[in-house]
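Of the protein chains in this complex, one is absent; all others appear in place.
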Amino acid sequence: MLVYALQFAFGLFGLSLLMNFIRLIRGPNLPDRILALDTIYINSLALLILLGVWHNTAFYFEAALLIAMLGFIGTVAAAKFLLRGDIIE
Amino acid sequence: MSKLIPAPWWSLFLLLFWLLLQNTVSFGVTLLGLILAVIIPLYTMRAREYPTTLHRPLLAVQYFLILLVDIILSNFNIAAIILMPKKRIQPALIEFPLDVTGSVPITILASTISLTPGTISAELARDGRSLLIHALNVQDADATVQQIKQRYERRLKEIFQC
């Protein structure tokens, strides 16, 4: 049962990433692209966690945590840049 | 005591965070966590500009639980909106007059609005008296404002006594 659920989840997250990439390419504006990148990092974080369950190891946890933190900082920096034309005021 | 541990809740939070990060509870790890939980608030106390006190901790727990349930319900709501025909959704920009004051309560309220059904806080007014909300699908804007006031803002006012 768990194997099928995992395969189903892998498939759906892969499709989600594909749709995010379409949005990333289509735009049409910069905030849309930043939002697409933001969603891509959250989805890939979920994929990493799934991979950890699949291989039965806890080694992927640190990588997922780091992606969560760096992705948030990246989104905030990009949004700040759009708002002010400057990241550090 | 209050000099050594200026913010007890924060120290407790740091200790729990440390234990979660280590994922074990042994003597050495807990001791190091305790030392860090004392040192970090002492060192960074000067950087805290907004001292706020939690007047009703139990009510805060209740608020958190209500929020958790609402987040789950709001997800079904948004999922239904996403799956329905494009032309029928009616977004709106709403002004939300704020009753709470102080940076921390306003921040919590804005985050709550962003996480609950169909609304996102977009901007704080220049005078700090109202929030600009983007709602994904509303028929009656006033009802939405009243609902947020009744459900969340009233409780936040009681928790922070502002």
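Letters A and B name the chains as they come in the text, with residue numbers starting at 1 for each one.
Quick note on the criterion: contacts are C-beta pairs under 8 Å (C-beta built on N, C-alpha and C of every residue); 3 or more make two chains touch, one makes a residue touch a chain.
FYI, contacts and distances are computed from a predicted model.
Selecting from "Carbohydrate ABC transporter membrane protein 1, CUT1 family", "Cytochrome aa3 subunit 2", "Transmembrane protein" or "Na+/H+ antiporter subunit G", the unshown chain of this assembly corresponds to "Na+/H+ antiporter subunit G" (UniProt protein name). Of the options B:Thr30, B:Ser74 or B:Gln147, the residue whose C-beta touches the omitted chain is B:Ser74. Seen across the whole complex, the unshown chain contacts subunit A at 1-6, 8-9, 12-13, 15-17, 19-20, 22-23, 29-32, 34-36, 38-39, 42-43, 45-46, 49-50, 52-54, 56, 58, 61, 64-65, 68-69, 72, 75-76, 79-80, 82-83. Within the complete assembly, residues 17, 20-23, 71-72, 74-75, 78-79, 82-83, 86-87, 89-95, 110-111, 114-115, 118, 120-123, 125-127, 130, 132, 134, 136, 141 of subunit B touch the chain that is not shown.
Following the convention adopted for this analysis, only the chains that are shown with their structure count from here on.
Note on chain placement: the centre of subunit A and the centre of subunit B lie 23 Å apart, centres being C-alpha means.
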